[in-house]
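These notes concern the structure reproduced below.
Every protein chain of the complex appears in place save one, which is left out.
Now for subunit A:
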Amino acid sequence: MKLPIFLDNHSTTPMDPRVLEAMLPYFTEKFGNAASRNHAFGWAAEEAVDAARKQIARLINADAKEIVFTSGATESDNLAIKGVLEMYKEKGTHIITAVTEHRAVLDTAKALEAKGLATVTLLPVDKQGMVNPEDVRNAITDKTVLISIMLANNEIGSINPIKQIGKIAKEKGVLFHCDATQGVGKIPVNVQDMGIDLMSFSAHKIYGPKGIGALYVRKKNPRVRIAAQMDGGGHERGMRSGTLAVPLIVGFGKACEICQQEMAAESERLTKMRDRLQSAIMGALEETYLNGHPTNRLPGNLNISFAYVEGESLLMGMKDIALSSGSACTSATLEPSYVLRALGVGTELAHSSIRFGLGRFNTDEEIDYTIKKVIEVVTKLREMSPLYEMAKDGVDLKSVQWAAH
């Protein structure tokens, strides 16, 4: 086993060697511009892009023509939201989204609102991080042009009832955008069945290269139109100009193909590994709390709060394991994770949270090591924690008058 261990697969993933292999010829031999229509170099590139488009579309049950390549999910979110709002401004300017969305969605909506181009309704989530479809229904007005709800949350892994939300959107004639960055390739996604009109996702979360993403834009029932946010050569059916990044697109396609073939087995393996990690840690340590939905979550996701210890110090104690924390000790605001806060997790428990993100290349041996290390470090830091000492002495920490600073 090699250290450090990578258990932060929600942030990014290592590229699958099979993906790299597929990409390599497109850097050197087949370097053509896919938009060059009059020579063999261009044709080879175009052919590769078409093949990748099909592989990507197949994974989400879309048509290849409905895939618009972007630089990543952040750009896709921006293009979807700004593009729809600009295109349909005559109809209305109201957007419905939720508090636990990724910043690429929230900040895009806020930016439009700040410019006076949109009004935004932020829906709450329940204790397990789920959006209630009835809240979506109730928030729709005759000015609503877009609903944007994520498939699975990047911190807590909870999976939203997308199909029900899609159904409501269709009933009400409102477009539905879904940020599916964390879900595509990990759980089955079917844009037809789920009633999704626009969908953002990217390659580097599914063992593909960084710097390439896609926006699915529905072509019929209804035909969705978006205003381009970048002017130029009119690539991607006029929706996103810029020379296509052929090697990255080839890698994205290959990554999708592998996910499609291996999703069932991989999901089963990761779920088993994740459940083992969860029960070993939570069985050995008292006062640990699972954040997010207990079952309806991404296979590789585990988010736990460890009472009485601060997340960043936990990460420091486990520095040979790459993890992420909801603690925001490094941020100037001292505000911990807004996602956990939206679930109603207390600020102190939000500071104490760790996100484990398991992926394709993690092994049972690595999980064994992680279990041992987590228990050891949490125990050590609790010995060091005045809060743990007080709790053990029977002091109710909520009754203490703390001097907030």
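Following the convention adopted for this analysis, a contact is a pair of C-beta atoms (placed from the backbone, for glycine too) under 8 Å apart; a residue touches a chain by one contact, two chains touch by 3 or more; residues count from 1.
The rule is simple: contacts and distances are computed from a predicted model.
K.L.:
The chain dropped from view, which UniProt name applies: "AAA+ ATPase domain-containing protein", "Sugar ABC transporter permease", "Iron-sulfur cluster assembly scaffold protein IscU" or "Monovalent cation/H(+) antiporter subunit G"?
P.N.:
The record for the missing subunit names the protein "Iron-sulfur cluster assembly scaffold protein IscU".
K.L.:
Which residue among A:Thr243, A:Gln261, A:Thr347 or A:Thr379 touches the omitted chain?
P.N.:
A:Thr347
K.L.:
With respect to the chain omitted from the figure, which of A:Thr144, A:Ser327 or A:Asn362 is a touching residue?
P.N.:
A:Ser327
K.L.:
Of the residues in subunit A, which ones touch the absent chain?
P.N.:
These residues touch the chain not displayed: 308-310, 312-313, 316-317, 327-332, 334, 336, 346-348, 351, 383-389, 397, 402-405.
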